[in-house]
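For this depiction, one protein chain was excluded, whereas all remaining protein chains were kept in their positions.
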Amino acid sequence: MSEPIIICRDVHKWFGNFHAVRGIDMQVEKGEVVVIFGPSGSGKSTFIRTINRLEEHQRGQIIVDGIELTHDVRNIAAIRSEIGMVFQQFNLFPHLSVLSNVTMAPIWVRKWPKQKAEEVAMEILTRVGIPEQAEKYPGQLSGGQQQRVAIARALAMQPKIMLFDEPTSALDPEMIKEVLDVMTELARSGMTMLVVTHEMGFARAVANRMYFFDEGLVVESGTPDDIFKNPQEDRTKLFLSQILSH
Amino acid sequence: MSEPIIICRDVHKWFGNFHAVRGIDMQVEKGEVVVIFGPSGSGKSTFIRTINRLEEHQRGQIIVDGIELTHDVRNIAAIRSEIGMVFQQFNLFPHLSVLSNVTMAPIWVRKWPKQKAEEVAMEILTRVGIPEQAEKYPGQLSGGQQQRVAIARALAMQPKIMLFDEPTSALDPEMIKEVLDVMTELARSGMTMLVVTHEMGFARAVANRMYFFDEGLVVESGTPDDIFKNPQEDRTKLFLSQILSH
Amino acid sequence: MSAEIKAHPGMEKPPTTSVGVLGWLHQNLFSSLLNSVLTLISAGILYLLGRGLVKWALTEARWGVITSNIKVLAWGRYPNEEAWRLGISLLIILAMGLLTWALRRGSLTQNARRALLTVWVLSPVAIVILIHGITLPTIATITNNLGYYIYRPELMPLLGEAWRASAALLVLAFVAGLTCGSVSKRTERLLSLAPLLALFLFTLPLGLLANGSLFGFDLPRLLPQTFALLVGFFSGMTVGRALTSIAAIRWLRIGSWVAVLPGLLILLTTFDVGVESVAPVEVLQIIEPNIWSGMMLTILLAVVSIVASFPIGVLLALGRRSSLPVVKGFSVLFIEVVRGVPLITILFMAQVMLPLFLPLELTVDRVIRAMVGMTLFTAAYLAEIVRGGLQAVRNEQVEAARALGLSEMLVTGLIVLPQALRAVIPPIMGQFVSIFKDTTLVTIVGLLDLLAVGQSVIKQREFLGAVREVYLFAGVFYFVISYAMSVASRRLERQLGVTEES
Amino acid sequence: MKPSTNPFSGSSFWSFWRDTRFLQALAQAIFLLLVFIATRWLIGNLLEALDSRGLSLSFAFLQRTAGFGIGEGLTFERTDSFWYAYVVGVVNTLRVIVVGLGLATIVGIFAGIALLSPNWLLRSIVSAYVEVMRNTPLLVQLFFLYFGIILKLPSLQERITFGSFSLSQRGFFFPRLEPMQSFTLWIVVVAASLLAAIVIFRVLYQRRLLDGVETRPGLWALLPLLGLPALTWLLLPEAPLSLDRPQLDGLRMVGGAQLSPEFAGILLGLVIYTGAFIADIVRSGILAVPKGQTEAATALGLSKFEVLRLVILPQALRVIIPPLTNQYLNLAKNSSLAVGVGYPDLYNVSSTIFNQSGQAVQVITLMMSTYLLISLAISIVMNAINSRLKIVER
Partner (left out) sequence: QPAEPEVREVKVVETQEVRVVETQEVQVNVPVELQMESERLAAIKANGVLRCGVNSGVPGFGFLNEEGDFVGFDVDFCRALATAIFNNPDAVEFRPLTAAERFTALQTNEIDVLIRNTTWTFTRDVELGTDFGPTTFYDGQGMMVRRDSGFGSLNDMDGATVCVLSGTTTELNLADAFASRGISYTPLVFDKSDETAAAYDQGRCDGLTSDKSQLAGLKTTLSDPAAHLILPETMSKEPLGPVWAHGDQQWGDMVRWVVNGLMIAEEKGITAANVAEKAAGAPEDPEVARLLGLEGEYGQLLGLDPDFMVNVISAVGNYGEIYERHLGPDGTDIPREGSFNALASDGGLIYPQPWR
């Protein structure tokens, strides 16, 4: 077994008095694809956001690529530039062209010269299948295209880890596939990925491990085979039967 | 044959240079239910709105309950208080409670004392099935409830004629039925009704006559039976096939 | 509505009462009895007013008060022979506006954008220099002054100026040390010492002259300077070494030289030692702000407070939304107090109270004080507008930017501000219109803006009491500019509305 | 499995200077320090400046005799104190603000409605008015109004008169009702007849509701309401109210009431100016009410006026209030321009007090706090109205 690139030990998070994440332990190896699923409000987003400190965890330990997340600004900056994140609502920057969306972070954070950043950006845009949209603005693209730009934007920083928070749930059915294809290709290329999703087809195809969250806890985890064919917990069974019935 | 309560002769209406209603002849008897349908932009709304002079017709004659619609303000006022109208977008007054919405016109136009107006209003609200919402505000009601309040508001003036302009097309499917039920009940009780709608079930069940509009003209008219089973015009057939295929 | 598209065969022409002249008259003026009455009344009022006005304007009004005083109204006490400077400034402003307008339409290339930004930053400086005039120190002034400052500080005309020499040396040595410590090549190191060296080469002769002989240095006198030199240089060197690894060190170096040199010049040469031959050369005749008057002052006041208030307003808006309670509290207090009082009280304060808060030896020109007052006032209003824009930026945008690893500063500068400012261009323009109108209030505190000059030309013998003419003229002047600004803003708003969403 | 680097390295206490919490605290501390240094510097300069000319920061000077006169407002003698002079200024300012707010609102509502009139001519005239007012400085308007129009009116001797009303460059004069001795008795009768009228109205009204007969309550109530006071008026030996007509007495008008040119100037100026802004707000408020509302109300048979009053305006009001509050605040602040036309308002009097006493800091502090209080009061009232009017949503 190789070196774990993400180590979470007993991670807790409260919102006011509400205990949203109630002690998560997780280790992710380099190149692994981990899928997290569970009912709404179970703390999936909150947990995944603690990993790049969009939320601050209040107990436990998170170590990414050997660096522990503390209040230390340098660590936070270092970790964030190693992790790419893709959101449900795309969150592209509407005032910038697609190309500028993608090159912004490399230019300002990695300090690449603009030319290099643009070359890399075009490469990545080609990889996600939309090189011809580079000069457009996000408002002019379809949802699926926007989400692919968002993935490209994250990839442009050449991150070691990618986090996805329900990347397809705001999309129309015909666009879901184009985004999942890109993600599958990414997984195949050896990227370490943490994906919150309910696309079980995707999970079955590429996940190394799956975690089922409920009420801020990991109820069950295992390989897709374990989870789909042989779930141990009643809650898992119930939830799977609900989402697979669609 | 009794006295027609609405007589339209060669009604025309232009918007600037655009000829929206191009000569409609129609007579409606007391107690009749007339359904008007046709493609979007065919002048249905415009025509129905000329009857209570929300639009001014520019040629032809409209006589309602023996009073001709002219520029005479007195005639206009008299005719409007005989005609109730229900809109697609409900158009309830958001700053007034449901009860005040319903009592406003009786109090200000009919000069009823408030108490009487409220008694009548409560009766009508009971009739449309929402007496318990009287004290709420429109913003707090569902679409179906709002449209029923709108019907109650029109009925509170004890009109002789009711105009409906696509009353259900802004509603979610579950709510359409509750509104159509109220309208059916109203039709059964002998109210003269002019309804613009594409709810063909409703038309079949309660309409005495149906008019098919296209490009500002009546293309075809007849009983529901005629229209559904034996349409004469190609345009009617085409249109019916389109909307019934859903 | 698209009548053409929807037109169908067999369409008839509408009745004449709804189109054409008759239709227009009918619909717009006589559609009902009430309307007809209103039309008649309005027409009556219009006729009476219009007739009176036209008759007065053509026969009674003495427009001579405007025509013969047009120069005075335009630039007041600014010397006529220097007025060309104002013309050029105006041209610069116009050109800038046109350029911006023209470039806005196409999508800007990076270079064009940068050029535009440079123009925007540099042109105010250029205008200020043009209008105010400038004296430049010659080599002779510099060496002369530096010489005295360094070797004979006690000869300075104003006591207490001697520290300038030490302070200047300290700073200069620090920057030189910083450079020396952070560059790698040997030649570059030597080069970084050049300014220090030059300083001595230039001033040594004077130092010698001042002290009579080569060996006559009075060491105790030189002690502070020597001390400053050594401390500055070595601390600079240490810092430079420590920072070598930082990527931005190159910019830091360039920046510090750029920042320090003009500062040193000011520090060392503002007071000349009274020797005619080495006085700074007046390249452009200096025209003190308190001479600025007329329309020129009006426009300058407006432009300066608009340009200067913008960054302050943005900072205040950011401060108000800051998570640091102290910063937030300060911003809120400032914004609310300024917005709660009339502008005139702020101007009054700037005129009579501000000087009390400054050291006695520091005097700030009245015009400058008014500019400061107006700037702070506008800044508070801008801050509230910008805050509105900031609120319109969704938090997800911030999160997305953070997730990319951008620092908080970059998140604000690259993501939040551009979106926020774009959203509030129309109200900002509205604020600019109102500040332009508000410049008239300086009349009350005794500045000679267009309105005040207007008031004083009415005192001329031949135009006594030509009150209406002058105020009408002023009114038209303000109207034309304000209205143009509002129209431009409306157009901008429409354009933005079109491009932003799709 | 072991992480390659010790996870605790870089996180222990000694790198506290990179800790976000520490950095935040530090930033605040530095900011505070800067503010503190700046304040200290400013205050230090101030104290030095005051010291060098023997001034203090005490407000005691307000008790000193003012020595000057004030032309308008509460009665003021030269022997009164600075403080009382200040009060006179405040009252004068409040007078302008209160009357101005009311009138500007009325003008604004009418002009706003006119902006939406189908009548092209009316609409054009009003929109020209709005554009001109909005795009020219208030001060220019004030000067034009005061020096160009009001002061060009005929002199007092040649005043324009309509009965006991007269207009001249010295102001607008009109009669005033003066209560006489029998006034007390008469006012009691008026009160009693009002009471009677109410009782009659309610009784008749109830009967109409219950029995359904037309009892004409309004008509019957009117009888005592008007009849009784009129009767007593006639019966009383001396009329309870007399008309106090203004009369020319030497240099001035005595008796009656008057509107001074300065008050009229600042008031009219503010009303016309602010009215234009309010008109625009009213216009967009009305436009913000969906067209369907008008149609629905019209279809119910309500008259145009009723539609406006019952449906449009109440809804428009909710959109209008926040920007209207801003305009109210502006009017209050702009009232300080009264100094341009010589009206002794808060700013004008403060400026005189400052000149006569030399106490810049205190006078300006006092003046600014007063304006702040006025602004605050307006905001509080308007916010209260605003929150009461919120439309109930789901």
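In this document, chain identifiers A, B, C and D correspond to the written order of the chains, with residue numbering beginning at 1 in each.
Keep this in mind: a residue touches a chain if its C-beta (ideal position, glycine included) is under 8 Å from a C-beta of that chain, and two chains touch if they have at least 3 such contacts.
Bear in mind the structure is a predicted one, so any value in this text is a computation, not a measurement.
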{"item": "Contacting the left-out chain in the complete assembly, out of C:31, C:235, C:407 or C:456", "value": "C:456"}
{"item": "From D:292, D:314 or D:342, residue that would touch the chain that is not displayed", "value": "D:342"}
{"item": "Which residue of D:217, D:261, D:285 or D:301 touches the chain not shown here", "value": "D:261"}
{"item": "Per the touch definition above, residue among D:117, D:169 or D:215 touching the missing chain", "value": "D:169"}
{"item": "Residue ranges of chain D at the interface with the undisplayed chain", "value": "49, 52-55, 67-72, 78-79, 147, 151-152, 155, 169-170, 249-252, 261-262, 339-340, 342, 344, 348, 351-352, 354-356, 358, 360"}
{"item": "Touching residues on chain C - with respect to the absent chain", "value": "72, 76-77, 80, 152, 155, 157-158, 209-210, 212, 271-275, 288, 290, 351-352, 355-356, 358, 360-363, 366, 444-446, 448, 455-456, 458-461, 464-465, 467"}
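As a working rule, only the chains that are shown with their structure count from here on.
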{"item": "Between chain D and chain A, distance of the C-alpha-averaged centres to the nearest whole Å", "value": "58"}
{"item": "Distance from the mean Cα position of chain C to that of chain A, given in whole angstrom", "value": "46"}
{"item": "Chain C residues counted as touching two or more neighbouring chains", "value": "none"}
{"item": "For chain A, residues that touch 2 or more chains besides their own", "value": "none"}
{"item": "In the complex with chain A, residue positions of chain C that touch it", "value": "107, 110, 247, 396-397, 399-407, 410, 414-415, 418-419, 422, 500-502"}
{"item": "Complex contact set, residues of chain C against chain B", "value": "1, 3, 6-8, 10-15, 17-19, 32"}
{"item": "Touch list for chain C against partner chain D, complex", "value": "27-29, 31, 35, 38-39, 42-43, 45-46, 323-327, 330, 337, 339-345, 348-349, 352-353, 355-360, 433, 437-441, 443-444, 451, 455, 467-468, 471-472, 474-475, 478-479, 482-483, 486"}
